[in-house]
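A single protein chain has been omitted; all remaining protein chains appear in their positions.
What follows is subunit A.
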Amino acid sequence: MPAVSKGDGMRGLAVFISDIRNCKSKEAEIKRINKELANIRSKFKGDKALDGYSKKKYVCKLLFIFLLGHDIDFGHMEAVNLLSSNRYTEKQIGYLFISVLVNSNSELIRLINNAIKNDLASRNPTFMGLALHCIANVGSREMAEAFAGEVPKILVAGDTMDSVKQSAALCLLRLYRTSPDLVPMGDWTSRVVHLLNDQHLGVVTAATSLITTLAQKNPEEFKTSVSLAVSRLSRIVTSASTDLQDYTYYFVPAPWLSVKLLRLLQCYPPPEDPAVRGRLTECLETILNKAQEPPKSKKVQHSNAKNAVLFEAISLIIHHDSEPNLLVRACNQLGQFLQHRETNLRYLALESMCTLASSEFSHEAVKTHIDTVINALKTERDVSVRQRAVDLLYAMCDRSNAQQIVAEMLSYLETADYSIREEIVLKVAILAEKYAVDYAWYVDTILNLIRIAGDYVSEEVWYRVIQIVINRDDVQGYAAKTVFEALQAPACHENLVKVGGYILGEFGNLIAGDPRSSPLVQFNLLHSKFHLCSVPTRALLLSTYIKFVNLFPEVKTTIQDVLRSDSQLKNADVELQQRAVEYLRLSTVASTDILATVLEEMPPFPERESSILAKLKKKKGPSTVTDLEDTKRERSVDVNGGPEPAPASTSAASTPSPSADLLGLGAAPAAPAGPPPSSGGGLLVDVFSDSASAVAPLAPGSEDNFARFVCKNNGVLFENQLLQIGLKSEFRQNLGRMFIFYGNKTSTQFLNFTPTLICPDDLQSRLNLQTKPVDPTVDGGAQVQQVVNIECVSDFTEAPVLNIQFRYGGTFQNVSVQLPITLNKFFQPTEMSSQDFFQRWKQLSNPQQEVQNIFKAKHPMDTEITKAKIIGFGSALLEEVDPNPANFVGAGIIHTKTTQIGCLLRLEPNLQAQMYRLTLRTSKETVSQRLCELLSQQF
């Protein structure tokens, strides 16, 4: 082996590097570099043609300067010239310069590609290697365009040298990653799979990476790789430690290849062939067994390599999630690592156990390690390990251990690193809510959070505690008492003042009977904090005061005095001033009745995904925010958009009051009812955003969502923290086409992404759905589209189900939603005169033909919205047909492949009773039935 004399080839370079190193200051270094740049420039521009050696030397110097962090804007041409040199070292330096410095613009790309082409055709393995390395290093689209066809040929050609095959495989992998569309699939794919059988382990190692990436996107095409990978793996794990010669690393046979093979197998479900499956299970068992054997070497490399394979095997076991025995063994193994003296192993064990905790087979086994994990939280010296412990505690938490885990996290919070406090606060808040058996405990926990880490309690957390208290009347009295006591502390966090102010404003009356917390005491307590608070909190407190005026007439004058004081009425802050003025007027002008109506107790909030959970998800992975907001906007302008719960304003808006205009009540009541807008731009969006974001498959929200699509064709069907499904559809007569858009909201790829349309037996013969499979990989932030062609054969009642399965991170995701293809989509409107309508109405007077439903209005009874919904439903809206102008009538024809069914409908609103009567008459009983059901949900 040659000693260190490699630099001698370019003495000038070595001298230059020494000079730079001897520079005493940054300025001296820059001066020296500029001198050198000027020198090189003049050489390159000089009349005398430079020989290859000098070119190489100068190009190398430029490279060095670039790597020091300086910009280089010349020398590219000289580097390209070096590529066509016959001298290996010149060519090599040329390629290095191109790999490091080339940008995809310029004329040069063509020249570079030419040189590469020549080298690839040279049949000189060393030159071919250099060319392939260059393509792999640059990996630009232009290179993919030029070589994506050629590289596969080199890869599978019979006479290609092993080392070139290895480079070709990884070069192709790089091109496929940058431009998958440019890499043509073809005959070569099946030959690539067989490289798993290659004699040369280096070739197998390189090929496995390529196959894994290709298999993620085209699982069907590479399915045969499973059995080949299993048998290869089996041969490796059962080989004696010296069998594989140079591929054995510190007594571990081919650890890199083993890890890669185990990764490849994670692209697929457990093998179906029992023989293959058995062999794989044996492999995994062997790997687990080996972990228990005494180490063959004390070197850390030995244990690292061995454990790398072990952890990958455990990932595969978790991925398959089908062998309880293996899962429990994996969990026990990780349990041992939790107490290992190597920090790295403890870290990885905590991380890996997190995914294990979500498997039903091993959740209980993970829970047995709770004490060790809690101990890690207390004793680990490295914050990143403690962070893993927090994650694991969060993952293993369930109803049985929630109180313990929450208590431990709270006590850790007191000393936790600032960098992870906010996340711990969110986690505690979520666990406390999710597993609260008794809501008093929940309220205590949140108040503790505010006490311990008030600065890290984000708005979402305190909004949430208020939502929960408002929705549960069993905890309201306790909450009022507890916040009242907490507020006694001489110094309390502003977040506590907010929660206290809000809760006492709503439920202070529940504790007012006790003279120790009489109305005046409550008011004085809150007002003692007033001047120390920020403007948004003061605004909230003013709202509390006006609520007090309503709740406790005895403190009215005290509060009016406060509102009347100059510091309020003439406050420099316009929001505070406005509130003071309006509340003061409200308290003097309005009668007690009006006051009671305006300041009525908050109605319950609609149930929906916890805003805190959303926030935690957001912290963990950025989502496509713009998309989200777009759809929100779309929803709010769409009249058919269905429920827009606006609990705060309904009570006020429907109260006619002579003083309303005077006071500008339209704006004001929102303030006392909801938390102050000035502090909560985010809150209002949050609280009033509709309940579409259901977490679980077919959760209540998704049914609402389904109903929303009855009268419209476009919008967001489903959304959780990972995935958004949007729809666009059009129907004509008995045919339709639906575009389904799957948006990946995370920054991580979804793998094995498979949406499936499921029609229940009966529906299959009635509704014809045709679609093509979508790309199994959805990149982070990307959206894929699927087209469904629809044919209605005969009338139907059920809806097809869209099931989506994919892998995200290490976990398997499974979501089902009803696809809103409903019978009314095949409506064609029919216009007719009043006379015609009633004539036909009478013709359809058979008792089976008519279906009637009387129901209570779920939404405000607005004529225009009702009209829009009937049109959206698909029938014609017939004006001046019904003698009663308040009624709505419609007519249309349902088109199916077999028949056409005429339909008439009549909707009679009763404003006083807030009821509707809906009557459907069609020639077919089932059609009347279904249409009536569908339309009744809409009002």
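In this section, a contact is a pair of C-beta atoms (placed from the backbone, for glycine too) under 8 Å apart; a residue touches a chain by one contact, two chains touch by 3 or more; residues count from 1.
Keep this in mind: contacts and distances are computed from a predicted model.
Undergrad: Choose one: "AP complex subunit sigma", "ATP synthase epsilon chain, chloroplastic", "Radial spoke head 6 homolog A" or "CCR4-NOT transcription complex subunit 11". The correct choice is the protein name in UniProt for the chain not shown.
TA: Missing chain, per its UniProt entry: "AP complex subunit sigma".
Undergrad: Out of A:Lys117, A:His133 or A:Arg472, which is the one that touches the chain we can't see?
TA: A:His133
Undergrad: In the complete assembly, which of A:Leu37, A:Cys60 or A:Val562 touches the absent chain?
TA: Hidden-chain contact among the options goes to A:Cys60.
Undergrad: Going by the contact rule already stated, which one of A:Asn344, A:Gln560 or A:Gln733 would touch the omitted chain in the full complex?
TA: A:Asn344
Undergrad: For the chain that got dropped from the picture, name the residues of subunit A it touches.
TA: Against the missing chain, subunit A presents residues 1-4, 6-7, 9, 14, 17, 21, 53, 60, 63-64, 67, 69, 71, 87-90, 92-93, 96, 100, 126, 129, 132-133, 136-137, 139-140, 163, 166-167, 170-171, 173-174, 177-178, 201-202, 205-206, 209, 245-247, 249, 254-257, 259-260, 263, 266, 301, 304-305, 307-309, 311-312, 315, 343-344, 346-348, 381-382, 384-385, 387, 621, 747-748, 809-810.
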